[in-house]
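This is the structure I have questions about; it appears just below.
With one protein chain removed, the remaining protein chains of the complex are shown where they sit.
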C-alpha cells in the first residue's frame, strides 16, 4: 500500500488536525467525540444542519462545513459510519434552539447510528429531524432491501438546505426541502480502479487492466456488474440512461448536472465526461442550467466518476445560487 | 491504460469543450490556435496576464482564468508546451492596450515557445514582458543547465500578479512583482506512482510497490532519486528541508504554505501532509499566515505531493487576499 | 469457585468473555475484513477489533459491577466506538440483554438464554432483518435457539450447541443473495461469500465458551 500517511490508525485524526489548521477561519474541530463545526456556531435563529459518514470521501462532509451549508460534520473511521455520540455532541454544540436537521446517506450503518443519535438528542430535549438520502439508481429500490445508497445528491441537499436554513426557514421546512432534493436527484457511478482502505493495506477488489466496475458506491464495494473498458462517451451514455429513465425528469426540465470524480480521476477527464453528459441531457430535452464538476464525494484514491442530475425549479435554483463559504465550495462571499 | 477518454488525440480538445460548457460565465475558449480567455476580456485599463503550458496539470492554467487572476491560458498537448501562435492569438484577444505579462514555467520548450510568441507580439507592435518561474529546489540551479523547473510558485504568482493587474498596476510593476514572487518561492515534490500519458498508453516510469520518486516535476519525469516508501511525516521533513535551507527564509518570516496534490492523492492525505509541514515550518520559526491545500498543479493521475513556501510581506499578503473568481480558485466575490 | 458442571454465568466470567472477545477480534481481524471486502466495504474486522479493544479498556471500571451494568457498559462502548452497521447492532444486543441482568451478579442458564433472546430481539428490531437475508441474524437466531436448556444441560454444552448452530447458520449465508446491509447493493453478486457479521457472531459465542471456568 502506497499512501502519504503515518499509520492507518491515525489517518482520520491527523487529517482533521491538518484540516482545522488550514481552515481555522471557517471551522473548529473537536475530538472524542469527533466532529467538525462552523467556527461561528451556534448561529442564532438558524436551523442547524449536520451530516456525517465514514471518512475517505473528502471533501465530503467536512469540506462543506461553513456559512450557507453545514453547521457540523461527523466523520467516522475510513468508510465506517460515525457513532451516535458524535452526532449527539455535534448537535449540542451547534443547535441554536431552532432545531437540527440530520442529513443521512442511506447505508444501514449510517441510518442506525443516526437513528440512535436522534433518540439521544430527543432524550436530552432537543428538536431533531432526519432525512435519508437515497439517490443511487445503481441499486434496485425495494422495501425488502436496504434500498438505494446515498451518493451525489447528498452534497446538493447539503448546499440547498444550508441556504434555506441561512434564510431563516424552519426545521420542518428545511426537512421537507431536503426530502424534495432527494426525490428529485438521481446518481450513478463507475470505477476504473479499486481503492485501498488504509487499515486493510491492499485494494478492496482486483480489477484487470481492461475492465471496469459499473454501478459502484463510494466505499470500494464492488459494483453491480463488471465489464470491459469503454470509451468515455459510451460510459457516459450508460451512466445517464438509468438516471434519466428513472423518475422524475421530463423534457423541458431544468436540471443541475453534477459530474463527480471519485478521487483518482484527473479533472481533464471530468470535463470530457461533462461534455458528453451535457450532450446526453440535451438530447433528452433537459436544460442544464447549473452544474458542478469536480471531485467532491470521493472514495479515497479510486479512479472513476459518478453523475448526478437534480431537477431544479424556482425554489431550488436560487437556493443553489445563494452564497456559500466552506473550504470545498464557495461562491457569493 | 485506463482513462475516461475517447481517444488520446482528442483529450485536450474535448476537455476544453466540457470546461467551457461548465464555466461559460467565467471563460470563453477559442480553437486553432487554442486558448482559454476571460469571458469579459479584454478588460479596459488592466495589464493582461497570460500563462500556459502543457495540458495534464489541471486545474492549472485554465482553471485560473477569470477575474483577479489570468486573462488567458494557452494549453498545449498533454505535457507539451503550447506553440507561439497560441500565445500570439491570446495576447491579441486579451490585451486592452496596457500590455501583457507572460508567466512562463522554466522548461526549455515553454521558454522557447513563449520567447517566439513574445517576438511575434512585439513584431505586431504589442507590449509584452515575460517572467520565468523556476522555484523547484529539486533541481540544481546553474547557468550551465536548463535551471530549476517552474512548479507550485507559478500559481501563487498568477494569483498575486492577477490581483495587482486588477488594481491597475503597470506592466513593469506587475512584471517586477512576478519576479519577486518567484524569488521568494520555493518548491519540492515527490511521487508515489507514475502517470500515464494518454498517447503513450503505459506509465512513464515503473515504480515498485515499496518505492517512491523524490524530487519529481510535473511531467511524469523521474525524480532525482528513488527510495523506499516512508511515513508521511518523514517525507514532509525531506521535502521541507531543502526548501527552507535554500534562500530566502529566515526565522520570523511570514509565509504562505501551499500543499499540493499531484492528481491521484486524496485530500485526506494532503491534510496529513499539511499538518506536518506546518509543524516543520513552525520549528524553523516561520509564521504560516496563509495557506492553500488541494490539487492545483497536477501531473495527470500521479499520486504524490509537492510543497511550496512563499515568503509573504505587506505587499504580497493583501494581493493574495484580494478577490479572485475563477473555476479553481475563488474568494471575496 | 465454580462447580464441575457449570450452568450459570457470573460477573467474572462475563469480564473474561469480553477479554477473550478483544483478543479474538484482533486475531481474526483480517479474516473478517477479507469477508467484508468481498461483499462489503472491508471494515468489519477493524470495526469489531476497535470496539472490543475499547471494551477491554473499560473492564477495570466494570469488573466489580453486576452483569446488567457490565452489559450496559459494553453496549455503550460498542455503540460509541464501532460505527458502521455492526456497532449499533451488537450494541443494541448488549443493551437489551442488560435489562434482564440488572442487579444480578450471576445468571442461571435459563436466564442467560432469556437475556440473550431479549438482546437478539433488540438487535433484530434495530436492523429489521430476518433469517435468510444474509446477515448476522442468520447465525444468531439458530444459535440462541440452541442455547435454550435441555435435560441434564450445562452452559458449556449449550454453548457448544449454539456455536455449532451459529457456524451452520453462517455457512448457510454463503449461497444467499443479500437483502440487507451493504452486501445487498451487489445483488446476485453477493452470492458465494459468507456474511462477515455471521463470523463475528460465531466468534462472540466461542469467546464466551472459552471464558467459562474449565470443568
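First chain written, first letter: the chains are A, B and C, and each begins at residue 1.
One rule holds in what follows: a contact is a pair of C-beta atoms (placed from the backbone, for glycine too) under 8 Å apart; a residue touches a chain by one contact, two chains touch by 3 or more.
Predicted model, so just to flag it, every value in this text is computed and none were measured.
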**Asked** What shown chains does the left-out chain touch?
**Response** B
**Message:** For the chain not shown, which residue from B:77, B:90 or B:163 touches it across the whole complex?
**Reply:** B:77
**Fill in**
Of B:221, B:246 or B:279, the residue that touches the missing chain is B:221
**Item:** Contact with the hidden chain (one of B:4, B:41, B:139 or B:297)
**Value:** B:139
**Request:** Just the residue numbers, please: which parts of chain B touch the chain that's not shown?
**Result:** 33, 54, 76-85, 107-109, 112-113, 115-116, 138-140, 144-146, 149, 197, 199-200, 204-205, 217, 219-222, 224-225
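Operating definition for what follows: only the chains that are shown with their structure count from here on.
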**Item:** Rounded Å distance between chain A and chain C, as computed from the means of their C-alpha atoms
**Value:** 32
**Request:** Can you check how far apart chain A and chain B are, centre to centre, with Cα atoms defining each centre and the answer in Å?
**Result:** 29
**Prompt:** How many angstrom between the C-alpha centroids of chain C and chain B?
**Reply:** 55
